[in-house]
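All protein chains but one are shown in place.
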Amino acid sequence: MNIEGKKAIWKDYQKEIADDKFYYVRSCVRQNFFPGSETAFLKIMREELKKDVYEHPCHTTCTGIGYHSDIVPVETTMTVVARQFAIMNEAGYENLMPSCITSFGLYTEILDTWHHFPEVEEKVRQQLKKATGREFRIPKNLAHASDVIYKFRKEIAAKAKYKLINKNTGEPLKVVDHIGCHYAKMFPSKGVGGAEYPYVLAGMIEEWGGQIIDYPERRHCCGFGFRQYLVQANRGFSVACSKEKFESMKPFKPDMIITNCPGCPMFLDRWQYVINEMEGKKYGQNEEGIPVFTYEEVAGLVLGYNPWDLGLQMHQTDCEPVLDKMGIEYSPEDKYKTEVNALYSESHNLINV
Amino acid sequence: MEKFGFTISKGRQIDYESNDRRIAEYIFEREPSFRLCIECGGCSATCTTGNLTQFSLRELHILIKRGENDQVRQNIRKCMLCGKCTLVCPRGVNTRNIVVLAKQAFQKSDEYAI
Partner (left out) sequence: MSKQVIVIGGGVAGLEAAGQLSKAGIEVSLIEKENKTGGHLNDWYKLFPDRRNSSEVKEYLDGITHHDGIKLLTNTTIEKFNSNKSHFSIITNEGKELTADAVVVATGFDLFKSARKEEYGYGIYDNVITSTDLEEMFRKGKIVLSNGNVPKTIGIVHCVGSRDEKVGNLYCSKLCCVTAVKQAIELREHLPESKVFCFYMDMRMGGAFYEELYREAQEKWGVNFIRGKVSEAGEAIDNKLIIKVEDTLAGRPLKMEVDLLVLMAGMEMSEGGKKISKMCGLNTGENRFFAVADHHYGSNRSNIKGVFYAGTCTAPMNITETISHARAAVSEVMDYLKNVRK
């Protein structure tokens, strides 16, 4: 593997990422899947990086799940998205920062559609006006929350209490990255590093001391795919996707997986348990699974946050092997005793209106 | 095994590395014209069986070459060995003999005894 070849491609896929004054839109499902991630993200942005991040209580789903499951028609989706833009404008913000990859992909797709078909945008404007009386402006900047962490990866590294290094061997941890299909496959130029060799998570891992693993099925879907999973009869297809990835990455002996998307960590994490139940197979070292993290959780660990405040107890594949390798101190008996909102200081309530 | 209301799906990908291509090797050795097929489908178009049942001699050739033996074994019995396919082949492939050899190979291999 020649890293210079990758660097040449990464150079071609750099995108503009806003510096401050972010309008943050949460994901529908992440707070159920891995509830610590978004909370940790806000703490990092506000308290570590001192950025202005705003959330609005009237923000709704972007309807991405419905759109990708063939339930919500695209015009409805566009009007809902237009309303999000309007609310952002009303709050005085221009830089949209979604937490969800599918939202990010959907916003990108809609903006691109409007760019090519202005008459569609005009129609949506009319619909929004009729339905809500609102008007909107196109966001000045659209960056996924991971793009922003990528942008500030060096600042986070400067404050790091731990590195992605095995403290016993001194070797960098071997990390598998998974970007999520909707991040760059639809619009490669909108993703840091493009779609074939994405750099958004790889850049963080490099900066925080780890080593990125490239393996043959890196580009393969995690298995979420909405309709693959939502219908129980299709779940065998979903779990087979994840299995294909695990089989392919196993020879590289990865220490952990880092993910970008709401669905990917869920399925790469949960399906390891399911495969083990069905086939008695585990893919990590020492009869363990491969711990799966969101990028916010990894950033939080690097910054020295309490693993249980980050919500790592919600993972079905135990994350302790990574904590041990990094030398993170934690108390096993507190695993399920964490306080609600432990990451928040007084001044930053969940919703800042 | 089924658990949680579903099983892990088996892929439909041809996994070239794990397939057994001994049947193909057996035919290649005895009927070198087997290599010459360009997948034009002339054989399948003229084939009586192919016109009345789910049977494609062209596809069968490919499946033999890839080592998808289970599917070949299930289908090869449908051939009536009339030889029409051999008449039309533009590359001079002895298509009839390939079927004969494939059956032979399956018979010889205990694992795939017909």
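First chain written, first letter: the chains are A and B, and each begins at residue 1.
We adopt the following convention: contacts are C-beta pairs under 8 Å (C-beta built on N, C-alpha and C of every residue); 3 or more make two chains touch, one makes a residue touch a chain.
These figures come from a predicted structure and were not determined experimentally.
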Of B:Arg30, B:Arg66 or B:Lys103, the residue in touch with the unshown chain: B:Arg66
For chain A, the residues touching the chain missing from this view: 1-2, 4-6, 8-9, 194-197, 214-219, 248, 251-252
Interface with the undisplayed chain - residues on chain B: 12-17, 28, 32, 35-36, 38-39, 58-59, 62-63, 65-66, 68, 91
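What we mean here is this: only the chains that are shown with their structure count from here on.
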Approximate Å spacing (C-alpha centroids) for the pair chain A, chain B: 47
Chain A-facing residues of chain B, complex: 1, 3-11
Residue numbers on chain A that touch chain B, as the complex places them: 232-233, 235-237, 239-240, 243-244, 274-275, 277-279
